[in-house]
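Have a look at the structure below, then the notes.
Here we show just some of the chains, and they stay where they sit in the whole.
Labels for the chains are A, B and C, by order of writing; each one numbers its residues from 1.
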Amino acid sequence: MAIILGDHQYGKAENRVVRIYRDAKRHEIRDLNVSTALRGPFDPAYLSGDQTNVLPTDTQKNTAFAFAKSKGVESIEDFGLDLARHFVHDVAPVEGARIEVEEYAWERAVVDGVEHDHTWLRKGQEIRTAAVTVDATGEHVIGGFKNLVLLKSTGSEFAGFLSDEYTTLQETHDRVMATSLVAQWRFTSVEVDWEKIYAGIKQIMVREFATLQSLALQQTLWHMGRSVLEAYPFVAEVRLKAPNKHHFAVDLSPFELENPGEVFIAADRPYGLIEATVLRDDAPDAGDAWRISAGLA
Amino acid sequence: MAIILGDHQYGKAENRVVRIYRDAKRHEIRDLNVSTALRGPFDPAYLSGDQTNVLPTDTQKNTAFAFAKSKGVESIEDFGLDLARHFVHDVAPVEGARIEVEEYAWERAVVDGVEHDHTWLRKGQEIRTAAVTVDATGEHVIGGFKNLVLLKSTGSEFAGFLSDEYTTLQETHDRVMATSLVAQWRFTSVEVDWEKIYAGIKQIMVREFATLQSLALQQTLWHMGRSVLEAYPFVAEVRLKAPNKHHFAVDLSPFELENPGEVFIAADRPYGLIEATVLRDDAPDAGDAWRISAGLA
Amino acid sequence: MAIILGDHQYGKAENRVVRIYRDAKRHEIRDLNVSTALRGPFDPAYLSGDQTNVLPTDTQKNTAFAFAKSKGVESIEDFGLDLARHFVHDVAPVEGARIEVEEYAWERAVVDGVEHDHTWLRKGQEIRTAAVTVDATGEHVIGGFKNLVLLKSTGSEFAGFLSDEYTTLQETHDRVMATSLVAQWRFTSVEVDWEKIYAGIKQIMVREFATLQSLALQQTLWHMGRSVLEAYPFVAEVRLKAPNKHHFAVDLSPFELENPGEVFIAADRPYGLIEATVLRDDAPDAGDAWRISAGLA
């Protein structure tokens, strides 16, 4: 009955890499938060403090910034692949690498009706994410986003549910439904037009949220995931995490006012939390694709 | 030499009021965070615990939600005026009221190229603010926004500065300039097309940020404030608070890479912080217009 | 090639349950954040919006508050077990339950040198956590904490590491080491003196952090985990996640000052991130013990 070292990994989290393209008069910007983690025979560092195999996290940081120049940032999925392949293929002891990237979107300032060449406003909507894993079993890319806040003011119901002695909730056939959606989708290819597919997936999810007469947030998630899989054969699996951000209709009757779905209090906590995975029944093995490091993507 | 009670106020902060308009098929949404504070002869509550004059903060909350129905939310400036006037005019002991409102913008979901009737995405950009003060001296409205994150990738310099024995900074004639702007403007009228003027002021500030060849963030602020005052005679004063969100060019020379303004690290702390008030020399007295309560607007 | 529903769960997250014991003159307080999630045959809710099997998240909330009264909060591990067993055993369709609890510690106010009977200051140090899973395979309890911020001003080295073309870091044999530790430990019993063991485990980890001459944060984590397993035979596994909160010695030489490890800048981002699992080689199967829901514990 020995005590042993189990899973381990280490890296540099939250490198705030900003890449400006200024070759033309019209500049471009990519604004990233890059976390790297390495996996491999680092047991001696734990067991005896021997760093022989340990590439410093400081070096990982340097590599992220150097690659922003030498490889560029065409898309965060490719940027993650570039970094992960480098660590696994070029740094001898490294057996696996996990790269998690957040991307913050900017939109061009509009001055006198014209988009400006080198000024932007942070868009502030959803944060795009990518999680890339490269190891002996292959290459895995997960795209995604988080903090996409959606709200519909009608077209949502909740009724016919199970009841027990702790149930006080009333049924409703018209409520506000709102969430701050976290979505991740696993690709089965690395030859993807990442920018185009990202926009397409977001569009599908927004469409399903808007158009489905929702009998539960669960049902909405299923429709979101299924529609993405139907549209993109190279996506094997979609994972969704959706807080039900409650908007409670305020009882205005003490003030002799009616409130037919017009005035709500947006509650902070507690919130419902609905999770689902939608996948193909022949989805290839995910390997370590879903093993997080910093957990930011 | 007595110990006395000085300034005091009390209220209910951060009422998360969401108002849906559903009279037509195309719904509308206004999403607010409302803080109220009352001023007046509440000394007995402090000195002896006598609540005779104290309208509960719970009642202030109820009023905010009831007014969202009975008065509606045409603009946050008017909503604040409605609430403040009510407290001062209708609740006997109250002498002054301060209403601070944050507004979160939403944009319509687009489905198959068409704006959806009742689904939105939280826009996520700047937070619009209003601070309304009503008391015996009159009515004061301050509009504003915060968290407007702006970045320009060129057109910014910093040189010719004062140097002492602790100075190590190098001059630069081409740097990234970024800020998360907080702006507030004081109106001298309450008869204003609030929605239109808000859009106009934001547009002017973005334009000045973008187009001025900036010799310092200070200079940019001055141009922003002055341009707003030039455009709108009923704005007396503009207050600006701008963190200089440093983007440091990364030294890639150890890796035999050049970095002509292409790769930056976005730093968290410390940050520069530049503040300025721009005003008319004949600006009317501000009274308590700038006396904050919750401090959220 | 069908599209199917994979793993799913749903619940109510972040119920802020505060339990006061006031049977004696000396009151007691337990301050919790409780998240519940249910697992089972809820597919119809996703696939067709049929809620027949769905116990509302609102009911889960009610249950958490009712149990705070009827079962009490002797320890968060037991509180989680009470809730999880109830959902699995008493609510017909439920097959598995996951309860995650955060606990915030309070310390008694001291007035004139005496502990006060009914007044506390929030302690503000680490947040204690418990994650309980009950399903057909049995009962799993994970204890833990997060946000335990530790710092040592000497007794930490980092040298002898791997170097490549992106390495610029210098070796050091005396540095500040600081982290905000996240630790979780899996019990193999539910008959545990939870309060006593929690205190014991925290003490051991603090001791190891303090006394080991650390050659790397990795080594410190290993010693922490191993020592806990050596002390408590009913703990099978310890998982540790430790951000390396960098404190960089400031170069004061331009100001003709020496800085022998006295003045540091505490950096925000990026940070190193070191993770490790330490376990017994005969640890029983963990089942779904590590499958998170809200992810707060």
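Operating definition for what follows: contacts are C-beta pairs under 8 Å (C-beta built on N, C-alpha and C of every residue); 3 or more make two chains touch, one makes a residue touch a chain.
Nothing here was measured: the structure is a model prediction, and the numbers come from that model.
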Inset, instruction - Give the total number of copies in the whole complex, keeping in mind that only 3 of the identical chains are shown in place. - result: 4
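Please note the rule applied: only the chains that are shown with their structure count from here on.
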Inset, instruction - Give the identifier of the chain nearest to the protein's overall CA centre, each chain being represented by its own CA mean. - result: A
Inset, instruction - Could you give the separation in Å between the centres of subunit A and subunit C, each centre being the mean of its C-alpha atoms? - result: 23
Inset, instruction - Provide the C-alpha centroid distance between subunit A and subunit B, rounded to the nearest whole angstrom. - result: 30
Inset, instruction - Could you grab the centroid distance between subunit B and subunit C? Build each centroid from C-alpha atoms only and quote it in angstrom. - result: 38
Inset, instruction - For subunit C, jot down the residues that touch at least 2 other chains. - result: 166, 168, 269
Inset, instruction - In the complex, go through subunit C and note every residue touching subunit A. - result: 1-16, 35, 37, 42, 45-59, 61-63, 66, 90-91, 93, 158-164, 166-169, 214-216, 218-219, 221-222, 225-226, 229-230, 237, 243-244, 269-282, 293-294
Inset, instruction - Spell out the residues on subunit A that touch subunit B in their complex, using ranges where they run on. - result: 15-22, 27, 29, 31, 62, 65-66, 68-70, 106, 109-112, 116, 118-126, 147-155, 176, 203, 206-207, 209-211, 247, 250, 252, 254-255, 257-268
Inset, instruction - Using the touch definition up top, name the residues of subunit B that touch subunit C in the complex. - result: 165-166, 168, 254-255, 268-269
